[in-house]
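Only a portion of the chains appears, each positioned as in the full assembly.
Chain nomenclature is as follows: A and B, assigned in order of appearance, with residue numbering initiated at 1 for each chain independently.
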Amino acid sequence: MKAIVLTGCPHAVLVDVSHDVPHFDISAGAFMLFAGTRHFPGGTVHLGVVDPGVGSSRRRLALKAGGRYYVGPDNGLFGIVIDEVGLEQVVELAARPEGAPTFEGRDVFAPAAAALASGVPLDSLGHRTDPPRMLDNSSPRILWVDGFGNLVTNLKPPVRPMRIHSHYITAAAKTYWDAKPNEPFVYVGSMGYLEIAVREQRADRMLGARAGMLIELI
Amino acid sequence: MKAIVLTGCPHAVLVDVSHDVPHFDISAGAFMLFAGTRHFPGGTVHLGVVDPGVGSSRRRLALKAGGRYYVGPDNGLFGIVIDEVGLEQVVELAARPEGAPTFEGRDVFAPAAAALASGVPLDSLGHRTDPPRMLDNSSPRILWVDGFGNLVTNLKPPVRPMRIHSHYITAAAKTYWDAKPNEPFVYVGSMGYLEIAVREQRADRMLGARAGMLIELI
C-alpha cells in the first residue's frame, strides 16, 4: 500500500497511525480512525482498512470530514469520525476488476489516497453517493484497549462510576500519578472519552476486560 | 541503520516494509523482499538483512533487479527477487574493518543503500561479482504466514488441492467473503502465489502450519 501511495505521490509523508486494531474489529478501527487522526493538519489523507467484507458488495468510499480525507470500506469504519466532526462529502470508488479481490487496500484504496494526496479533487474519484454506514454505538462499551492496558470507553464526560464484571469502579483521578495503587479509576482520557486505568498496572488484566465488551453505569 | 541512511541521504523517504520475518528464516525474508518491494517505483533502494551468517565469509552484495536496487548479505535472500524479475547487475561490497562485526546492516549495508539513494552508481560501490546464491525453492512449501494467519505457498496458479498434515484443502474461492466458514480454501493471493486461508479465522492455527513447512499436492 505504501509503495502504491509513493508511486502516485512521491513526496507523500507516510505515518503509520496504528497497527494495533484487533483483526475484524470495526468499532475499534472506527475509534482509532477518529482518535488517531484528529490532530493532523487539514487536507491530510487517512487510509483505513478493517475489512472483513472484502469481496462482498459493500461500497468503497472516499470522503471528506473535518477538513481531512478518509478512504476505506463502507462497513461502519467512518462512523465515529462522522459522529465527531460531521460529513462534508462522500464519493463511491469503482472496483478494479484487474486488481486482487482480496487486497483492495492496495488496489483500490491506496491509489485513491495517492490521488487525493496529489491534489486530485474528491469529486473526480467517483460519483456522489449516500452517507456511509454508521455504527450502533448506543450502549456503554469498551472501544479500545491501549498498549498499557487502559480501557477507552465510548462515554464522554462527566466521570461516572461503572461496573465491569463484578468490579465496581468508583474512584476518579486526573492523572495516573493521582491514583492509588491497585485501585481502578475513571478519568477523562487524552482523546476526550472516559477511560479506566490502574496505576502502573494493566486494567484489562485486572478487570478481565476486552475491546467490544459492554459496561454498566451504576 | 535509518540514522546512517539519513546521514548519507538526508531526503530519503524511509519505508519499513516488514519486521515480521522470523529470525534467521532466509526463505521468508526472500519472499518478503520480493513481495513487499515489487510495487515500489523504479530506482527505489531496498535494504534487507536476514543474516545468521554475519561474521562469516558470505559476500556482501548490492545489485540491480527489475529496475530497483537491493543491498544485503549473499545467503539466498535475493533468490526470489531474481527468480521473478531477473538480475541486471551485482557488485560485492567491501567489509568495513572499523565497523562492528555483528552489525553489518548498520556499518556496511546502510552506507551502501544511502549512496545508491543519493545517486551514486552501483558500479562505484564495489567490483563486479558472480550472481548471488539462490534458494532451493523446488518443493511445494509455505513461504510466509501473514498477520491474519493466511498461508502463502511458493506455488503459482492454477489453484490446486493440497494436503497439510492430515487436512485436505480442496475448496477454492476468489475472496474470503466467497468462502464457507470453517473450511480452509485455496486462492490466488495478492502477491501472485497460491495461498490457503480460512474465513475470519487463522489458517495457521487450524492447520498447524508454519513458514518453511512442506505441503503435499494431491
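The rule we apply is simple: a residue touches a chain if its C-beta (ideal position, glycine included) is under 8 Å from a C-beta of that chain, and two chains touch if they have at least 3 such contacts.
Only a predicted model underlies this, so the values are computations on that prediction, with no experimental measurement involved.
Colleague: Assuming the complex is a homo-oligomer with 2 chains given explicitly, what is its full copy count?
Modeller: Shown in place are 2; the entire complex has 3 copies.
One rule holds in what follows: only the chains that are shown with their structure count from here on.
Colleague: Indicate the whole-number Å distance between the mean C-alpha point of chain A and the mean C-alpha point of chain B.
Modeller: Roughly 31 Å, centre to centre.
Colleague: Taking the complex as given, what residues does chain B use to touch chain A?
Modeller: Spelled out, the residues of chain B in touch with chain A are 13, 15, 37-41, 147-148, 174-178, 187-190, 200.
Colleague: Which chain A residues qualify as touching chain B in the complex?
Modeller: 2-4, 6-7, 10-11, 14, 23-24, 52-56, 100-103, 106-107
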